[in-house]
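Please read through the structure below; I'll follow up with questions.
One protein chain is absent from this view; the other protein chains keep their places.
Chain nomenclature is as follows: A and B, assigned in order of appearance, with residue numbering initiated at 1 for each chain independently.
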Amino acid sequence: MVIVVGKKGIKLPFVGKDKFADLMKAGLGYDRVTRTFYIQSLDYADRLKATLSEIFKDDIVFAQICLICGKVFPCNECEFFNDCKSNDYPSYCICKSCIEKPKLFNLYADKSKKFIGYR
Amino acid sequence: MSSSYSTAVMWVEKYRPQTLDEVINHEQIVESLKGFLKNPATMPHLLFAGPPGNGKTSVALCLAKELLGSNWRNYTLELNASDERGIQMVRERIKTFARHITGGIGGIPFSLIILDESDQMTAEAQTALRRIMESFSRTSRFILICNYIGKIIEPIQSRCAIFRFSPLKREDVEAYLKRIAKNEGVHVTDTGIEAIVDECNGDLRRAINTLQAASTLSKTVDKKVVLQVVGKAKGEEIREMLKKALKGDFLGSRELMYELMVNYGLSGSDIIRQLHAEVFNLKLPPQAQLELISTIGEYDFRITEGANEDIQLSALIAQIARLSMREGWGKLV
Partner (left out) sequence: MTTVNSLSQQAVMWVEKYRPQTLDEVIGNEEAKAMLISWLKNWKPGSKPALLYGPPGIGKTTLVHALAKTFSYDLIETNASDIRTAEKILHVAGHAAFEDSLLQHFLGFKGTIILFDEVDGIHGREDAGGLEAIIKIITQAKVPIILTANDVSDPKFRELKNQCLSIQFFRVRPPLIMALLERICEMENVKYEKEALKILAKVSGGDVRSAINDLQAIYERSGKITIEDVKVLSPRDREITIQKALEELFLSDDIERVKRILNEVNVDYEIFLQAIHDNLPYQYKNLEDLASAYDKLSMADIFLGRMKRTQNWSLLKYVIEEMSMGVNLSRKGKYTPIGFKFPPSKLILMARTKLTREVLDKISSLIGKQCHVSRQRAIRDFIPFLRVIFENNPAEAKKFASWFNFTEDLSSYLSGKSRGFIKK
């Protein structure tokens, strides 16, 4: 399993011009400074996943980052996996241990404030 | 029997062979494997195929011990395909394991990865498994264990040395049970042994567990005690489920299905397998049994293809109910 952390710092093996174009079309962006890829858009998330899968010759799972504790985890560990309409694209979420914490909403609101740059 | 397991409470573990020489049956296989012990570098990936409970895991563990020495546990990874949620988990576990192990050091030729129930993996997962095997073959060897070799994709078969474990002979199972009984001070009658062997379908593990359970019920294990154990172990639910379906009580049957899946933790495939066995316990004409088996067989396939086991099983119940209604089997059960 290759975990691709959403957003930045994705290192890919050398890809030819065609594959590069495919990747750009599928929503990847390239940062010339760090020489890594990042996910620009998830409009074509499935295509992106399939293209990356071909490149890595491997299965791709996108990483989720727990907003509360910062843990990185894949979607399929979550009890809501089958019912989540937004599953398996790289994003922020709540990991299975944090879900059981009391006053979850307040925890979330606190962390969210910092994250989004609210005051 | 060696003493290292003598504190084990479960007899299946207490009497598991500890060396290749202790393995009964499978003499040819043991001979071939001993050849690898002389020159481990020549050992390819291995594929053990055969019915459940006839020694495949034991042989794999013995091989691990004799190849890897007293610290074999540190260099062996045991996995079950059904325990891991998908091939990605399997790969992760192997990667984590391989990261800490370097084969080829200190007399250890390679690390061993024993993957049981390989035939329960889908073809796609097996394709990914093949890639995994390739990427780790420098430092590890895989021992794949399966029941149905036909379910293993060809690219994997061609990369393994295949060992077919034939079903255990009745006499061997009986002798094994008698030896355990003697050691444990259990008095078991001939009819008792016979009953156990009849019920276990060549699965030595089940046979030993049956014997052990029976021994806790009564000092003397005879046919009656064995049937008691088997009856309790199997439970009436499967038979009831089938009966209700045959009588056209779809909802009643489906409710039992959920009870089995939820309270007893049985998988859809388990239930189908047991339904298959139950068909022959009911007093139905052979033609009826044949049609039922055929329908059950079709859904055995569907369940591996589908996403929801409860939907597939319910569909099966509906087909059985309809068949039975058309043919009038309901009155016979």
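Annotations
One rule holds in what follows: a contact is a pair of C-beta atoms (placed from the backbone, for glycine too) under 8 Å apart; a residue touches a chain by one contact, two chains touch by 3 or more.
Everything quoted here is computed from the prediction, not taken from an experiment.
Among the residues B:H26, B:H45, B:R205 or B:R239, only B:R205 touches the chain that is left out of the figure. Across the entire complex, the residue among B:E92, B:E259 or B:E327 in touch with the chain not shown is B:E259. Across A:A26, A:L52 or A:L67, the residue that sits in touch with the chain not pictured is A:L67. Touch with the hidden chain on the side of chain B covers residues 8-10, 12-13, 52-53, 57, 61, 78, 80-83, 116-117, 122, 124, 203, 205-206, 209-210, 212-213, 216-217, 229, 232-235, 248, 250-251, 254-255, 258-259, 262-267, 270, 299, 302, 305-308, 310-312, 314-315, 318-319, 321-322, 325. Against the chain not shown here, chain A presents residues 7, 41-43, 46, 49-50, 67, 78-80, 82-87, 89, 91-94, 99-100, 104-106, 108-110, 112-113, 115-119.
We take it that only the chains that are shown with their structure count from here on.
Touching chain A in their complex are the following residues of chain B: 85-89, 91-92, 128, 131.
Per the touch definition, chain A reaches chain B in the complex via residues 1, 57-59, 61, 74, 76.
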